[in-house]
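So the structure is just underneath, and the comments pick up after that.
In this view, the complex is presented without one of its protein chains, the others remaining in place.
Note that the chains take the letters A and B in the order they are written out, and that residue 1 is the start of every chain.
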Amino acid sequence: MSKVLFLMPSREYVLDGIRSALGLAVENMYAYGCVMYNDLNELAVNEKDMKEYHMENVEWLRDMEGDCYTLPEANAANYGLTQTTLEELGQKMREMEYIIPYGIMRADKS
Amino acid sequence: MKILHVMRSAEINDDVTKLKEIVSADRDNVEFNLDVAAPDYGKLVEMVWEADQTICWW
Partner (left out) sequence: MAKSIGIFVTSPQHMRHVLGVTEAAVAKGAKVKVFFTWFATHLTKCKEFPKLCAMEGVDVSICVDSYKKAGYDIEDIPAGLDSTKMATQAQHGAIIEDYDCYLTL
């Protein structure tokens, strides 16, 4: 089974990146995502959608032996994403067969 | 393991630089810059074929 990691650096792509990772998990791949910069609370999604749809996608990912990591600490505290560091993320990437820089980089490249 | 790094932008931020460094460590790495007026796509295809893994950075 292939191991795939989505890197998600911009707000318009974070939640769809999780959905896309889930799409590979249901195709019997080990799928992972990492939120690089955004606080999920700042995304234009209402709380109900976030909890009942998007966070459910994260749970599905975990059920299928994948995961969703976060660099910003707020997403671990508020939504239970798995906290990681840039160094740890790089090490995880070395284990992957497919690395997907998803969407576009934030305009400010911060 | 041979990794092809495709750079979609000539400018990358510090985090991408760091991740690229970690992924590249102790491996055979080659790079192709897409952020030019007329990329040699034929050469890129050959490089993709020769690589074990291709990462298309932003």
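In this text, a contact is a pair of C-beta atoms (placed from the backbone, for glycine too) under 8 Å apart; a residue touches a chain by one contact, two chains touch by 3 or more.
Computed from a predicted model, the values in this text were never measured in an experiment.
S.K.: Tell me which stretches of chain A touch the chain missing from the display.
M.R.: 2, 4, 12-13, 16, 19-20, 22-24, 27, 29, 98, 100-104
S.K.: In the full complex, which residues of chain B touch the absent chain?
M.R.: Interface with the chain not displayed, on the chain B side: 6, 8, 34, 39, 41-42, 44-46, 48-49, 51, 54, 56, 58.
Definition applied: only the chains that are shown with their structure count from here on.
S.K.: When the centre of a chain is set as the mean of its C-alpha atoms, what distance in Å lies between chain A and chain B?
M.R.: Each chain's C-alpha centroid was found; their separation is 22 Å.
S.K.: Under the definition above, what is the set of chain B residues touching chain A in their complex?
M.R.: Result: residues 9, 11-13, 15-16, 18-19, 21-23, 25, 53, 55-58 of chain B touch chain A.
S.K.: Considering only the defined contacts, which chain A positions touch chain B in the complex?
M.R.: 7, 9, 36, 86-87, 89-91, 93-94, 97-99, 101, 104-105, 109-110
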